[in-house]
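The other protein chains are all here in position, but one chain of the complex has been omitted.
After this line comes chain A, so read on.
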Amino acid sequence: MTTSLADVAASGATLRAFLHGLPGVDRVGADQRAAMLGTRSIKTTAKAKAIDLAISMVDLTTLEGADTAGKVRAMCTKAVRPGGDAPKVAAVCVYPDLVAVAAEAVRGSGVKVASVATAFPSGRSSLEVKVTDTALAVAAGADEVDMVIDRGAFLSGDYMKVFEEIVAVKAACGEAHLKVILETGELATYDNVRRASWLAMLAGADFIKTSTGKVSPAATLPVTLIMLEAVRDFRDATGRQVGVKPAGGIRTTKDAIKNLVLVNETAGDDWLTPEWFRLGASSLLNDLLMQRQKLATGRYAGPDYFTLD
């Protein structure tokens, strides 16, 4: 880490040498560590705090082909006021063509609008299309852009192509924050997850995100652990802090709290805010609200006591 990080991307060869020089990840050990942290027992006041923190970190998401303006507006209303005295969520996440609707719906609330651009979810299009997709989303009012990397290029070893795409999309983002989706389920190895994390950070990502939610496995605990280690080490090396967003498959309060424990014991306090840690989810919010009410009243209400949107 002593060589200047600016020189790392000087050529495909230097980039490759750097990424392959990162410490390896032992799969068994990483799985074990994540499993151990998953057994932390979070109760009472700590649980209440964790639930509210988790709600404030949710990127409430709808990414369906059947999405409509009505559906997005309803979701945005819930994002701003999830129910009772629960805090508002961090952001809503929609497709680019619905960004304007979402931006209008959350205006003035402090809830951010995120958009999946760059030929989401496959990422299989030209750089030109990806940059245009990004520019459209930003022009429509997106505060945050979630881009997918070209997994094909990554797996074939063409790290430079991935790097340059991220740089170009970052440039197209302007003021908007860039979240880079690694689609870790397709990267196959934990070594690749670490390399892709560093690659994205070197290219200027503001956030690294696990998954599109369209591929299984999505956000597993060990993968989030490795990404948290990466942002921690990256900040040690460069002074620049990058956020982490596990997305896909996080459905229960228990899952959300396990993620917070990972953050707490891996990257630490500095990441325990919506500014630096997000949970990409659609169905998680209601479970958080239900557990929140259970803590407050001692009883579970039925699912009909929590709104559908």
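Following the convention adopted for this analysis, a contact is a pair of C-beta atoms (placed from the backbone, for glycine too) under 8 Å apart; a residue touches a chain by one contact, two chains touch by 3 or more; residues count from 1.
The rule is short, and it goes like this: contacts and distances are computed from a predicted model.
Asks: Can you work out the missing subunit's protein name as recorded in UniProt? Choose among "Aldehyde dehydrogenase (NAD+)", "Hdr menaquinol oxidoreductase iron-sulfur subunit", "Protocatechuate 3,4-dioxygenase subunit alpha" or "phosphoenolpyruvate--glycerone phosphotransferase".
Replies: Protein name of the absent chain (UniProt record): "Aldehyde dehydrogenase (NAD+)".
Asks: Decide which residue listed in A:A9, A:V25 or A:V89 touches the omitted chain of the complex.
Replies: With A:A9, A:V25 or A:V89 as choices, the missing chain is touched by A:V25.
Asks: Determine which one of A:E165, A:E229 or A:D255 touches the chain that has been left out.
Replies: A:E229
Asks: With respect to the chain omitted from the figure, which of A:R16, A:K47 or A:K294 is a touching residue?
Replies: A:K47
Asks: On chain A, what residues meet the omitted chain?
Replies: Touching the chain left out of view, chain A contributes residues 23-26, 28-30, 32-33, 39-47, 49-50, 53, 226, 229, 260, 264-265, 269, 272-273.
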